[in-house]
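Next up is a structure, given as structure tokens.
A single protein chain has been omitted; all remaining protein chains appear in their positions.
Presenting chain A:
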Amino acid sequence: MYVELKQINKKFGDFKASQDVNFSIEQGKLVGLLGPSGSGKTTILRMIAGLEKPDSGDIMIGGSRVNDIAPGKRGIGFVFQSYALFRHMTLFDNIAFGLTLQKKSKKEIIQKVNELTELIGLTGFEGRYPNQLSGGQRQRVAFARALAPNPKLLLLDEPFAAIDAKVRKELRQWLRTTIGKLGVTSIFVTHDQEEAVEVADEIIITNRGQIEQKGTPLQIYKKPATPFVAQFIGESTIIEDYTKFKGFESNDGAKPKEKGVLRPEFIEIAKDETEILTPLAAEKGIVRAIYFRGNNIQVDIEVKGQPLTGYRTLEQEDLTIGMEVFVLIHRVYTFEGSHTEVIENRIKTEQNSVYI
């Protein structure tokens, strides 16, 4: 394990920013710290960097405890949310700053800076000041500046937050490939799950200063460990009593103790029986609202008094508000305490086995 946090606690006044935070990161991984605003993800990053001191617990980097090591001596490159480029220095001087401090020779500095400007695709811009660069360019300069002193660990605080949507997408891909190419262990903070899923090898989900789950994006999506993760990742509808739906009836007729979570992807909406494979397992519902979302259509439906949300593709036939449709619920998440369970539609699975 390259980076390890052991029993980290941190308070700001009465606010608990970190509570018993434990996790470890393998060398060479690109890890996303994902959580809502105020969930303590930036605090974790700043503590690893040494810009904040934990109240208790150990931070290990490369096998040694770094709690008492100065930020500049931890071998970390840090990319700030605001980029924090030195505004009175040119692009060249910004990237060269860390190298100058390391007392590298002039020749070495020039070579390294040229290498990095080429990597970020800004060759020819060396003489520009930060305010003469676009948001995306500044972000890349900040990235190059952090990489210049050859850090063993790269930390990025909301690296894409201040960039417009289109450039953000390109930069994400670029960052992912570049970090992959360099092989530097990296941790980035984000509140955008799409970003975390797209960029990270592994995601750590934070909530109220605690770690909810750590895993690959697929693991987190398929097997949310806690109710928070299930609701935070992807879109979801909470259902008080899921046993009223076909295929989910409880054996003894008792109401379930736990609420269910339904994702739009778990729901299939069909205009008529021909659009659906297992009509027997489907409920009937009324279309309440339809939203065009660019690459698909979001349909709000009401089934047995319960509002649900599902998607249809643009290829499928149009629905109209008030129409009666078939709604097939494939599965539901439920929680017992902090443990998640996936319940499949029983009728559908039984029917499928008949077909086979």
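As a convention for this text, a contact is a pair of C-beta atoms (placed from the backbone, for glycine too) under 8 Å apart; a residue touches a chain by one contact, two chains touch by 3 or more; residues count from 1.
Convention: contacts and distances are computed from a predicted model.
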Listed names "Spore germination protein", "Amidohydrolase", "Sulfate transport system permease protein" or "Glycosyl hydrolases family 28", with the criterion being the UniProt name of the chain not displayed: "Sulfate transport system permease protein"
Candidates A:Y2, A:F97, A:F125 or A:W174 - the one touching the absent chain: A:F97
From A:K73, A:K166 or A:K181, residue that would touch the chain that is not displayed: A:K73
Touching residue (missing chain; options A:S24, A:S56 or A:S82): A:S82
Sites on chain A contacted by the missing partner chain, in the whole complex: 49, 51, 70-73, 76-78, 80, 82, 84-88, 97-98, 101-102, 145-146, 149
